[in-house]
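Once you've had a glance at the structure underneath, I'll fire off some questions.
Here the complex is missing one protein chain, while the rest keep their positions.
Now for chain A:
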Amino acid sequence: MSYIENSEQLTGPFGEALARGELIVQKCNSCSELIMYPKYRCPSCFGNDLDWHAVSGRGQLLTYTVLRFGAPSSFDVEPPYAIGIVRLEEGPQLTGRLHPGPDGTWDHYRCDEPVAFEPAEAAEVAQRPAAWFAAPQES
């Protein structure tokens, strides 16, 4: 029986989807569990018949922060930048980046408020494959 053999196989489809402007999460074909972050085995039924599933991109911002100092050098982004944890409508949650508002700040974000997936430009996604979110009113 085949299985996911390395982290490139595990993470590759997610980054490829982001590059197409889509947000996908892993799905277990055996028990239909939606899984994020993707795993080698389904955390629910422990099966390994795993696939991918497009999600709406709508969710709730659980929490967020604006990092202003001390970005990891490997990340290669000049702070400030904002990171959020989003619980998707479909259930899974993930960490991603938050777009600034028109004023260049992240002051308009609030915990538990809605956010929606809004992909970053292709060059950014190619370098740092992360899901970006924005508050709906400014998307």
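Here is the rule we go by: a contact is a pair of C-beta atoms (placed from the backbone, for glycine too) under 8 Å apart; a residue touches a chain by one contact, two chains touch by 3 or more; residues count from 1.
In this text, contacts and distances are computed from a predicted model.
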Checklist line | Record-based protein name (UniProt) of the chain missing from this complex, from "Phosphonate ABC transporter ATP-binding protein", "Ring-hydroxylating oxygenase subunit alpha", "Simple sugar transport system permease protein" or "Acetyl-CoA acetyltransferase" | finding: "Acetyl-CoA acetyltransferase"
Item checked: Contact footprint on chain A, counting only the chain that is left out -> 7, 10-11, 36-37, 62-75, 77, 81, 83, 85, 93-97, 106, 110-112, 128-130
